[in-house]
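The other protein chains are all here in position, but one chain of the complex has been omitted.
For subunit A:
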């Protein structure tokens, strides 16, 4: 049954634009004619907590949350969070990660180190994991804030949806002032991945 549903898990840290990215994905999917359900958990409303967003699409979607071990793609906005949620991914799933470390408070206050070698650890289970420097690419598009659109671009390579739906979704969801930057960021991610 779930073979007809595709599950995308987006994980990151509060304030990174993870939620906006999942809205853009959902909008593109809706425009492409799929049934879409989306669900997220974002601690209280403060910054800095871990953020997880589930997006599921197909002909008809029931549960808004991805059953454990059935995510097809993990789009990670931060390394530690990407690694944390690997168990939700199915064997042979796809991983696209942003090469960025954001210290949780226990690390920034010097009580614990940031775990080392995370990219290698991810590659142990998912050898064809795509790693990109979202902030760097977003900078070259014109703003570090567009890193989430870079990641959407990288994700778009993994999903079979017409380019025009992605662009229409970005136009609808991205702040109008930053539209050109976001489009550029999308293509940098799409071509970089």
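Throughout what follows, a contact is a pair of C-beta atoms (placed from the backbone, for glycine too) under 8 Å apart; a residue touches a chain by one contact, two chains touch by 3 or more; residues count from 1.
In this section, contacts and distances are computed from a predicted model.
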item: Name per UniProt, for the chain absent here [options: "Indolepyruvate oxidoreductase subunit IorA", "Flagellar basal-body rod protein FlgG", "Sarcosine oxidase subunit beta" or "ABC transporter substrate-binding protein"]; value: "Indolepyruvate oxidoreductase subunit IorA"
item: Subunit A residues that touch the omitted chain in the full complex; value: 1-2, 13-14, 23, 26-27, 30, 35-41, 43-50, 61-65, 67-70, 80-81, 83-84, 86-91, 103-110, 112-115, 121, 125-126
